[in-house]
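The other protein chains are all here in position, but one chain of the complex has been omitted.
As written, the chain order gives the labels A and B, with residue 1 at the start of each chain.
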Amino acid sequence: MNSTPLVGSPFTPAQEAVLKKWTTFYPHKEMGLVEALRSVQEWDRHIRPEAAAYVAELFDLPFNRVWGVATFFPSFTTKPTGKHRIGLCHGLSCWLAGSPLMAKRLQETLGVAEREVTKDGRFSWEEMECLGACEQGPALLVNDRLQGAATPEKIAKLKDLE
Amino acid sequence: MTKVLTRHFDEPKLHELETYRRLGGYKGLEKALSMPRKDVIEEVKKSNLRGLGGAGFPTGGKWETVPPEEKSPGPRYVVVNCDESEPGCFKDRVLVTRAPHQVIEGALIVAHAIDAHDAFIFVRGEYQDQHDIFAKAIAEAEAAGFLKHCSMKLMRGAGAYISGLDTALLETMEGKKAWPRQPPPFPTVFGLMGRPTVVNNVETVSMLPHIMVNGGEWFAKLGVPKSGGTVVFSISGHIEKPGVYEFPMGVKLREVLAAAGGIKGGKKLKCVIPGGTSMPPLLEKDLDIAMDFDSVRAAGTFLGAGGMIVLDETVDAVEVAHNIERFLTHESCGQCTPCREGSAWTERILERVLEGKGTAEDLPNLTRVGENITGKVICALGETVGVVTRAYMTKFPEDFKKRVPNNG
Partner (left out) sequence: MGKIVKYKLNGREVEAEEGRLVIDAAKDVGVEIAHYCYHPGLGNPGNCRMCVVEVAGVPKPLPSCRMPVKEGLDVRTDTEMVKRAQAGVLELHLVNHPLDCPVCDQAGECGLQDYYMKIGQYQSQVREDKEHKGKRIEAGPHVMLDQERCILCTRCTRFVDNVTKTHELGIFSRGHDGKLGLAPGKVLDNAYSGNVVDICPVGALTDRDFRYKVRVWYLDHTDSVCPGCARGCNISVHTNTRRPWHNDGKRVARLKPRFSEVNGHWMCDDGRYGFASLDADRLGKVLRLHPERVELPWADMAEELAGRLEGASVVASGMLSNEDWAAFKALFVDTLKIRDLYFSAEPDQIGVEDKLLRRSEKVPNLKGAEALGLRSGSFDQLAKDIEGGKVSCLYIIERDLSKVWGEARAKALLAKVPCVILQGPNKGVLGDLVHYRLPATAYVEEEGCFTNFEGKVQPYKKALEPIGSSRPDWEIFQLLGKAVGAARVKKGVAA
């Protein structure tokens, strides 16, 4: 018995179509769940319970399973990130390459603490675990694309992102 | 020196199908498809190819455990593990970026060997560029007719180092939390959606086309007995020329470091982590160790995925241990108590020690906690939690002792 009734869909028809596609893309329905939640995270910058409930119904999965996945993986957040989600690796090699200094730079440049969103909603930053770019440390990630080594100049240029 | 995977890396368009074929690409697949499955498996067994994602399990031996159709009627699956997340490792990223077709061809060879008709490439979510490169290459391969007998689909992960572990990877692919399973049964018997599945690393499958073309014996001879072929090291940290370097199995550690330009700024070496931060470090005196699975194991650490991190004398071992335990605490899946609680506790003790609030009891306690964890956990991540701090305490006792007040 679901104690929260679903009141309408939290998505646009176009978004619903994307999510539906993920239910048939792989040989088994549930295999599309992580990709579907990635889409949700991309659109909403976080996973709302209503969104997860809708996805659960679409995939014919219990809500607690979908919420478990939504809260387990670091790509998914339950609080909104900025439009540009910035990651700074603090793994061993990147730490050796000076990640703490770049973390300070990010905080100063963007004006927000880790995991906080700027007032215009454009940016949030966070320290992340190894991003697989140890030879270009301290590695910088923007919306899941590696940007090479974080430098004061590169960080300053982030503000140009729309 | 023979390079296998990076031989054509000076060719800028290697990622394009046309270039790849011109340089011999897809001949390995052609050869494999002309052979009976069991012969393909034999050839890979002969090659002594071992898993290059960290576990070092004999690849051919793994494929052999896939039950025949009669024993397990239904689909089999191939999963290429591109979830590279071990700190210090980036060779899969480079291999995919430069030579995606090498991976695709290799995956199709696995598919033929185990009679699979569906292959999946699981790409970590933070490798969006690599995902796009794969997508393009898969489209090229499909257009060229290579995917007639086996489909190939991409799936992006959503972070979490633990999802790189084979059984946790399968859980993620099934739309669940990445909680590792406890074999038996092993994935080759009960894998993706309960079907026989071979999970192989990017680098491992990349070797297959070359093994098919040149033969397993050739590959075996490149390396040392029991560890055939080459290995692609990722080197970073205090090194002059960080990057990927391919060497035959059994190369001396010293030689690898020299190829990468030696220690940055000519400083003194503190230690080298050989296979990713999960592995205990090697010291100056160990530089003549042969870099193959068994020799490194004999030296008390693991080759793992060949992610080498070089640390010079300015680095403090307590900070290193803390950095690694912090990583493990963040990445612990939480399923089993010793890892979940033990990692967080170890991290907090080290944090307190780093803040100058350590006590004399903390050091023996850290050892004891590590011992309590080791052997009582579900997966290798947990084992690392129990082993890492003790390794640094054993090798660099002074770094630890100087941060806690003296006894009595």
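Odds and ends about this structure:
Rule of thumb we're sticking to: a residue touches a chain if its C-beta (ideal position, glycine included) is under 8 Å from a C-beta of that chain, and two chains touch if they have at least 3 such contacts.
Everything numeric here is computed off the predicted structure, so don't read it as measured data.
Across B:K136, B:H330 or B:K395, the residue that sits in touch with the chain not pictured is B:H330. One of B:S34, B:Q182 or B:T394 touches the chain omitted from the figure, and that residue is B:Q182.
Residue-wise, the contact with the chain that is not shown comes from B:V377, picked out of B:I239, B:V377 or B:A391. In the full complex, subunit A contacts the hidden chain through residues 1-4, 49, 52-53, 62-65, 67-68, 71-74. Contact residues of subunit B toward the unshown chain are 160, 177, 182, 329-338, 340-345, 348-349, 352, 359, 361-362, 365, 368-369, 371-378.
Basically, only the chains that are shown with their structure count from here on.
Averaging Cα coordinates per chain places subunit A and subunit B 25 Å apart. By the touch criterion stated above, subunit B contacts subunit A in their complex at residues 75, 84-90, 92-93, 118, 120, 124-129, 153, 155-161, 163, 172-178, 193, 234-238, 242-244, 273, 277, 307, 309, 311, 315, 320, 323-324, 327, 330-331, 333. The part of subunit A that touches subunit B in the complex is made up of residues 25-28, 30-35, 37-38, 59, 61, 65, 68-69, 72-76, 87, 90-93, 95-96, 128-137, 141, 143-146.
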